[in-house]
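A single protein chain has been removed from this complex, and every other one stays in its place.
Residue numbering begins at 1 within each chain, and the chains themselves are lettered A and B in the order written.
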Amino acid sequence: MTSELNRMTIAEARDGLARREFSALELTRACLEQIKLVDPKINAFITVCAREALEQAAAADRRLAAGDAPALCGIPLAIKDIYATRGVRTTCASKMLENFVPPFDATVIARLREAGAVFIGKANMDEFAMGSSTENSAFGVTRNPHNVERVPGGSSGGSAAAVAADECLGALGTDTGGSIRLPAAFCGVAGIKPTYSRVSRYGVIAYASSLDQVGPFAKTVRDAAILLRTLAGHDPHDSTCSARPVPDYESALTGDVRGMRIGVPKEYFVAGMEPQVETAIRDALASYERLGAKLVEISLPHTEYAIAAYYIVATAEASANLARYDGIRYGLRVDADNTGELYNRTRAAGFGAEVKRRIMLGTFVLSAGYYDAYYLKGQKVRTLIRGDFDRAFERCDVIATPVAPTTAFKIGEKMADPLQMYLSDIFTISVNLAGLPGLSIPCGFDRDGLPIGLQLIGEPFAEETILRAGDAFERTGAVKRRAAIL
Amino acid sequence: MPDNAYEAIIGLEVHTHLMTRSKLFCGCSAGFGAGPNENVCPVCMGMPGVLPVLNRHAVELAIRTGLAAHCEIAPESIFARKSYFYPDLPKGYQISQYELPLCKGGYIELPAQSEGTEARRIRLTRIHMEEDAGKNIHESGASLVDFNRSGVPLVEIVSEPDIRSAEEAGAYLRELRSILRYIEASDGKMEEGGLRCDVNVSVRKRGASEFGVKTEIKNLNSFRFVEKAIEHEVARQIDILESGGRVAQETHLWDPVREMTRPMRSKEFANDYRYFPEPDLPPLRVTPDVVEAIKTSMPELPADQRARFVRDLGLTAYEAAVLTQDRDLAAYFETMLATGLKNHRTAANWVMTEVLRAINETARPLADAAPLAIESGELLKLVETGAISLNAAKTAFAAMCKSGKGADATVAELGLAQVSDESAIAAACDKVIAAEAAKVAEYRGGRDKLFGFFVGQVMKAMGGKGNPRVVNEILKRKLTA
Partner (left out) sequence: MINSIGPPGMRLSVMADSKISVEQVRHVARLARLELSAADEAALQANLSEILQYIDQLNRLDTSAVAPTAQVGEAGAPMREDVVANRPDPEAMLANAPARAGHLFKVPRIIE
């Protein structure tokens, strides 16, 4: 049955490997074969690391044989191409870094290596994580495995699609405004953005430093919990990374949500949402009530300002974060006879349209005469948005919302209209501004078979609570559907 | 000041390297002199995904600098990104402090600049921490970039416009360097880029209360250039005003070859740095007990030492100022006194003349140029006990500088000990009195001036080694007998 190994969850594979029912090499080969089979249709990977993955799998088998298997020994994962991987090209889906080979590993990559994981490949994404559809990639668009005419969501679309298409068992993404949760929802997989500071950002190519956070994609909430345990924790190389101890997230998955107060923000259920999405969310909330949870209406009054605040803060930080791509030390260089021209041409040629747009916006909001009106204003509104959540969590333990107002939209549909694209993140973006953990799980399908995502938001460092809630819903078995492409 | 009707208003921004082993935000060596791009890593090269982590010792040295300058240490300060493009700036921004610096206020007290003048206080605006950039090496048609210096910790010390002349700017810089060296925050070596200076200059009619339009002069890396550039700029501005013109607010570069300033092209300073809080570094928190601990570990500062030298040792303000312009020089002086010298001012003047001369003549550091302080002290003690004359001590000192031998050995070797034995001196006096009977008669007849002649004759007879005090005493007794 080795051809089916790639369909396993991490928990299943972990047990099977431990019992020596199959080898890590067989598991990795199954994933590589699946990639060969389906990736031409969905383009989830920028770089497939077959040779390295097979080496890692062989090493994992040796450790399994020696009875010395760490947490993720032999588990094939897709890595968003935003993580620095020593010796493996890391492009951030940009022409700018098309040939960049980092001489170092991101902290979470080092942790996964230590945990015995197998890196099957570098997943496609929106260039520099700027986008909601994975259409802004210098390496082509990634397609949704449920419907290849649709986007997978973004920016971590390659990671989500790879998991949904069984090209790997789990994946790493990053989430700055919804970049894990939206693709998880559009592709029908689980994805969690942990609390800001829970996971090290060292070696994660920065988009917006005060918002970026590392997180996993998985086929189940349990798998997401398993991955998060290895990812999370203090890193002396990241000054913003928390030193709090990391709980065993898996042991929090008791299935018991009795007495849990689930807040439902009234501002998230208004005209404009696709009725099928709303129905799926309402059904999920009803399931929670049946499981013994209590629904509480709450208010997040500044929700409508979140996107505006986000596009100030995120682009301002991005404008500085992307200044290092200047053609001097690494990356693309377009030659000129003086450095000024070299910068202008290199950056014009190396960045795609959306990246340029955000650099321009971010540069503008920080520029002399506009800082107070835009940047400072955005920071102040950020305070108001955090305050909304603080007050809401006085009345509930978890906040449940849709991940997005729609299911996966058509490829090309929003490319001509940046603002409409930005609005895809309306339900996810506040969570980043407030630094909270947010989990996205599938909660149903629309008539076209496209997945619908439920978002569960927790208080800072309450990953256990939202994972427990997500797992409890998953256990009801309400939603299971394989991607159409399979 | 070329024209007495005007006064200059000058403020300085001084950048200095902090003496840490590693860089401000990464574990690369901050040492000087490594091969190109040897002291670099992904962090100080600004590779994608890297993050800064603060060097605790750098923060402590910055706090020490703030305390030495009487600043208020901010319980919470913020790092910011200062954005501009330059090949030696790897991230496209410099991590600096902007709105909330580590140290606020404070002052530097300038010691007396000559005998009879008074100390002056130059107020500080702020002291903040930042990282250095790399280095561009210009070749014909191309530039080469070395990032060894990228990320080396700096403090920027910003003065209020309290300085009134080029000389005073020089005095401020010397005092600042002295303080930095006393507290071991910086070695203040300008030639290694360890101390760099930007100057803001304006002039106004004496007595006016409003400031004139200021220009900024960048790129000054020696004390002499700072003084020259200010002199040049003040004269230039006065010329403009005198001929009815208006000074343009602009940035000038100092051209050390032509010894003049020239305005930068507009593009060079049309900078909009777009400062904003560095999201990769949480606010820097400094608790009162940390400040207290640093305070108690502070060495005596130049100003305190000067005050003590005047109060306890009876030096003049100027003598104290000269000795404390360098920590090693002051320590040399104090070690000399530790041999038990009674005349402190003689010792002070010894350091100010003999020791400084040795340093200047050899152009070497104190430790190499002069004998051990303890030997200098022993040498002066021989003068105090009358074993040798002051002139003999100077001769011995010059020899000791070269040989490195001790005071006693040198005095013996050169036969410099003077004769204080009364019977030997009395015998010489008798001989002279006998030989110069006519002059003795004249002297006894009232020509007091001849006394010096007799002293000279006795000294001559003793080969110059007679103790002058004893010679005087015995000769006077015998002549008046």
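The rule is short, and it goes like this: a residue touches a chain if its C-beta (ideal position, glycine included) is under 8 Å from a C-beta of that chain, and two chains touch if they have at least 3 such contacts.
All figures in this text were calculated on a predicted structure; none of them were measured in a lab.
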| item | value |
| --- | --- |
| Selected from B:H15, B:H232 or B:R274 as touching the chain missing from the view | B:R274 |
| From A:Y343, A:F393 or A:F473, residue that would touch the chain that is not displayed | A:Y343 |
| Contacting the left-out chain in the complete assembly, out of B:N136, B:T316 or B:T346 | B:N136 |
| Residue of A:N144, A:S159 or A:S197 touching the missing chain in the full complex | A:S197 |
| Residue touching the undisplayed chain, where the options are A:G263, A:G378 or A:G444 | A:G378 |
| Where the missing chain touches subunit A, by residue | 99-101, 103, 196-197, 210, 236, 239-243, 267-268, 270-274, 302-305, 307-309, 311-312, 319, 323, 326-333, 335-340, 342-345, 347-348, 351, 353, 356-357, 359-361, 363-364, 367, 374, 376-384, 386, 405-406, 409, 413, 417-420, 422-424, 426, 433-435 |
| Contact set of subunit B toward the excluded chain (per top definition) | 20-22, 26-29, 34-42, 45, 53-59, 78-79, 83, 85-87, 136-138, 141-147, 264-265, 267-268, 272, 274, 276-277, 279, 281-285 |
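The rule we apply is simple: only the chains that are shown with their structure count from here on.
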| item | value |
| --- | --- |
| Euclidean distance of C-alpha centroids - subunit A vs subunit B, Å | 57 |
| Partner subunit A, residues of subunit B touching it in the complex | 42, 45-54, 81, 83, 85, 87, 90-93, 143, 145, 147, 272, 274-276, 279-282 |
| Subunit B partner contacts - residues on subunit A that touch it in the complex | 82-84, 90, 92, 97, 100, 102-104, 106, 201-206, 208-210, 236-240, 316-317, 319-320, 322-324, 326, 328-330, 339, 343, 363, 366-368, 371, 375 |
